[in-house]
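A single protein chain has been omitted; all remaining protein chains appear in their positions.
Then we have chain A:
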Amino acid sequence: MTSTEQTVPELVDGLLDVRDLSVVYESPGAAPVQAVDHVSFTLKRGEFVGLVGESGSGKSTLGFALTRLQKPPARTNGGKIFFDGSDIRELDTEMLRKQRQGGFAMVLQSGMNALNPVRTIRNHFLDIFRAHGHVAPADREARAAELVRKVELEPSVLARYPGELSGGMRQRVSIALALSLEPQLMVFDEPTTALDVLVQHAVMDTIQALQKSENFTAILISHDLGIVLEATERVLVMHEGRIVEDGSSRDILERPQDNYTRMLLSHYADPRADVVELPGFPDRHARVAAGVTRAEAATSEPTVVTRSVRSADSAIVVDHVSKVYPPPRRGEKPVRALDDVSFTLEPGQSLALVGASGSGKSTLAKLVTGIEKPTEGTVRFGDVDVTRLRAKGLRDLRSNVQMVFQDPYAALNPLHTVEYTLSRPIHNMTDLRGDDARARLHELLETVGLTPTETFAQKLPHQLSGGQRQRVVIARALASDPQVLIADEPVSMLDVSLRAGVLALLEDLREKWGVSLLYITHDLLSARLVTDDIMVLHDGRVVERGVTADVLRNPQDDYTIRLLDAVPNPRRLREDVA
């Protein structure tokens, strides 16, 4: 192979020069998919660049191609990647391996699983030092300790195994490991996505501080434009394998050129603002005051078919409830997941339950649905004491109180069609049979906006997008015609552009059908969009409650303020961005 013109890029302070890069997925028995399509861009030394796109945009594929980590069926099928003057596509395996020290490093999305469970953290560092020999044996221990301190951990973690560390600590360790390579380029692939909101924020702060102090060039890959605009000085927007926009963070925010970028931006708002509006969601405060429904105010197609309103007639009353779990290991203290929590969900009301992970919000959902019994206190639904129900009573309760789960990818059996999934609750919880049952099934699909219903009924979960799957999950919850929907983080796994649609569906169900909604989330913006009242949980206690708009505009508790600060907000740019 002789390349006729091997031009070395003429970039004075350039580090990375990507030209016409293409990556294709060639799965056996499937048509090839061009995941990255003739992408070109350059990176200057010391730059911190964001790479944003929704799922399937090719952003992670691009990240893996840049670091030569892609594995079959992915294959780079065109273009050049000049790193520090030479094309890394032409490196052989051993040269590539050596290049990883002092060259390019990568921090993976699920940093929690990026560490070998049977090796101590110290051994992870030693493996790297041994492989490259860039730290003298006598200095290795001190260097490892120094690196963990840089990511704000104690050197004592070196003796621990990954399983003994929290998710945030593990992600910090993998950042320290990548740093130990002394790379010129760091690629962060969704480094905080799997972490809790507050931890997410802290890890992002560490990454930003490190980028400044260590002065490496960095690419931050994320689905969240908010996080990226907050952290980086330049943003590449990726859509369907192409870079549709490349500009400074300020330009992207204030003068977006591409329609896709504009669409992404339109889905961000500050939950603290006086007026919060998203596509399809006119300001709730004004709208409710005027007695106008979302669908009317948005003058958009109503997502819910009109039908005779069957308003909820029973309130959920949670009265001084506590839940204590036995200690996770012998010799430890029992876990108090909920501590003296009381609230009432009136018929037709929508209540947000917010808090970070471990705040007890999911435990509360389990108590309300009767899956678990409280240690103290009572849960009532109308005149039924949920805590005393047995099998038969729980069945009746569940036809009235239904759950919508967080992960639409896990909540549907991959072997069953949508029709089968929906026909089970219709069969088990209603008296409808035969043609009536079939009619009900199609009505449900129409309700959640999956039309034409005949087509969707025959689909298997893997043939649906995340948003469509979550609609099926909601349709399943509606099958028994429940009075109350408990939605546990229903949009957190979905792409930003799909979230508004699912939220609109929940809001319309409440306004048009009179279903009450208990909305569990850590996402304060979505809480602002679909709930009347809010309750903030911290360590099992209610630390703040009130009208959603009031609490978010004027938070009193320190914890609520921390949660609000953790919301990614594109309008809060890096201070140093011109």
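Basically, a contact is a pair of C-beta atoms (placed from the backbone, for glycine too) under 8 Å apart; a residue touches a chain by one contact, two chains touch by 3 or more; residues count from 1.
Quick note on the criterion: contacts and distances are computed from a predicted model.
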{"item": "Which of \"Cytochrome c oxidase subunit 1\", \"Sigma-70 family RNA polymerase sigma factor\", \"ABC transporter permease\" or \"Transketolase\" matches, in UniProt, the chain that is not displayed", "value": "\"ABC transporter permease\""}
{"item": "Selected residue (touches chain absent from view) among A:29, A:117, A:291 or A:326", "value": "A:117"}
{"item": "Residue of A:19, A:38 or A:132 in touch with the missing chain, whole complex considered", "value": "A:132"}
{"item": "Which of A:29, A:163 or A:326 contacts the chain that the document leaves out", "value": "A:163"}
{"item": "Sites on chain A contacted by the missing partner chain, in the whole complex", "value": "67, 69, 93, 97-101, 105-106, 108, 110, 113-120, 127-128, 130-132, 161, 163, 174, 177-178, 181, 329"}
